[in-house]
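For this view, one protein chain was removed and the others were kept in their places.
Presenting chain A:
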Amino acid sequence: VFSTTVGVEGMTCGSCVQSIEQRIGTFSGVIHIKVSLELKNATIIFDQNKQSPDSLSLAIEDMGFESSLSE
């Protein structure tokens, strides 16, 4: 089990945070996701056999938000 923090741009309010947490949270291999509006990032705990920081960042991009790998 790994944890990663990716940058998320384009959110404006709590409902943006919620839609990302809800959708990404249902992805296979995602154990927990916490999105921060202030820090403009998402911290995700995931199963490295099913997801990677890249795949998670791409999934957020796919939702229409800009995402970047911070580390």
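The rule is short, and it goes like this: a residue touches a chain if its C-beta (ideal position, glycine included) is under 8 Å from a C-beta of that chain, and two chains touch if they have at least 3 such contacts; residues count from 1.
Methods note: contacts and distances are computed from a predicted model.
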item	value
Candidate names "Copper transport protein ATOX1", "DNA-directed RNA polymerase subunit", "Large ribosomal subunit protein mL44" or "Cleavage and polyadenylation specificity factor subunit 3-II"; UniProt protein name, chain not shown	"Copper transport protein ATOX1"
Touching the absent chain when the full complex is considered, from A:I20, A:I33 or A:L56	A:I20
Residues in chain A touching the chain absent from view	10-13, 15-16, 19-20, 22-23, 62-66
